[in-house]
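To start, I am sharing the structure in question, which I have written as structure tokens.
Just one protein chain is left out here, and the rest sit where they should.
On to chain A.
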Amino acid sequence: MTHAIDRRTILKTGAAALTLPLAAPALAQGKTEVSFFYPVAVGGPITKLIDSFAADFEKENPSISIKPIYSGTYQETIVKALTAHKSGTPPVTSVLLSTDMFTLIDEEAIVPFDDFIRTDADKKWLASFFPSFMENSQTEGKTWGIPFQRSTVVLYWNKELFKEAGLDPEKPPTTWAEQIAFAEKLTKRDGANTTQWGIQIPSSGFPYWLFQGLTTQAGAILMNPEGNKTAYDAPAVVEALQYWVDLSRKHKVHPTGIVEWGTTPRDFFERKCAMMWTTTGNLTNVRTNAKFPFGVGMLPAGKRAGSPTGGGNFYLSKKSSKAEQEAAFKFIQWITTPERAAKWGIDTGYVAVRGDAWETPAMKDYVAGFPAAAVARDQLKFAVAELSTHENQRVTKALNDGLQAALTGGKTPEAAMKDSQAEAERILRPYRR
């Protein structure tokens, strides 16, 4: 069936090309169209990059036309993609959060990639991605997402302020205790006023993600791979939250209350905080805007080193035709070749998603001139899956509310985590049958 369509397409395009070189619309009709939703979550010329990728792919594959559609933030993109799915005409492929996997499976909105993996080359391609990125892409023994714009949490520090405080500007803190000791030296007070904070860990919007850095370091894993059980009230999790709360309340080296995710990079540029935790996706942003030498390091270790992964995967829509899915699969394979994964990583700051991308000449040159770019890759050894469960948004909100309650002083860390766990239990119970 597909062959027949292909042959007809070729004949039609061939004939059209011979007889009517100017009839572009007729030509386009024989093409398989792949609509493609993508969000923008970091600074940089993302739309331009995507458009140029699409144009290059079309040049090599004249029978496929790629239609990239910018669709807002991750949050807005999944709303649009699922609404389109419910109305019957979803985009053939979309880049959505890797943590949305269970939601998309439950809504029966996506198909696994396993049916498309046929040749040995395909198998090799699938095996080339960093294993820690695949943790949020596979469940029930199937692969549902292909890593694309992925990240981890890293520590940025201001080398000038380190020097001023008598610290070695080349050495970031490597343990929890060091992190406090460094931050104490880096905090400047003017009477009751603090003019410069030692450290900032943002807690607005999605505090769970940065918190997962702390819980991983404390030795806890927040959920099971089946996505139907959480461990919010485990002792190690409470300990991690206590550490975060203590940074502001006991040691007074971290602002009290909620720290804005959006303004934290600016606080760093304005020298209002000496160290910050944020995504490696902000690397290009910081490189452009910091007016001082800065360092990028792995997050300090507690019982162990650790950070969650984050960011977006490619998904294939279930309601698209087989031909459209095949075309999209071809595009996804094309855009994740080592050279293109490397280019994408260099231009945006995201972690290039496969090992061999780091062996390309372009990437080697880049890392040689800017070693900070390799930190996120090196940290992947210690990375764990990002919090992702069935009813993901709701279960995550239960944790976020608890975190904010503890950080604003409304509840003790222990009570807050107990409440969050109770709420998550209530939501997830139906998925355990």
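Criterion: contacts are C-beta pairs under 8 Å (C-beta built on N, C-alpha and C of every residue); 3 or more make two chains touch, one makes a residue touch a chain; residues count from 1.
The working rule: contacts and distances are computed from a predicted model.
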| item | value |
| --- | --- |
| Name under which UniProt lists the unshown chain, selected from "Cytochrome c-type biogenesis protein CcmE", "Sugar ABC transporter permease", "Cation:proton antiporter" or "DAK2 domain-containing protein" | "Sugar ABC transporter permease" |
| Identified contact with the non-displayed chain, of A:T103, A:T187, A:Q212 or A:N313 | A:T103 |
| Touching the absent chain when the full complex is considered, from A:S98, A:N400 or A:Q421 | A:N400 |
| Contact with the hidden chain (one of A:L82, A:L186, A:M298 or A:A424) | A:L82 |
| Touch with the omitted chain, as defined above, among A:D115, A:E270, A:E339 or A:D378 | A:E270 |
| Hidden partner chain, residues of chain A it touches | 75, 79, 82-83, 103, 106-108, 191-195, 203-205, 255-260, 262-263, 266-267, 270, 272, 391, 393-394, 397, 400-402, 404-405, 407-410 |
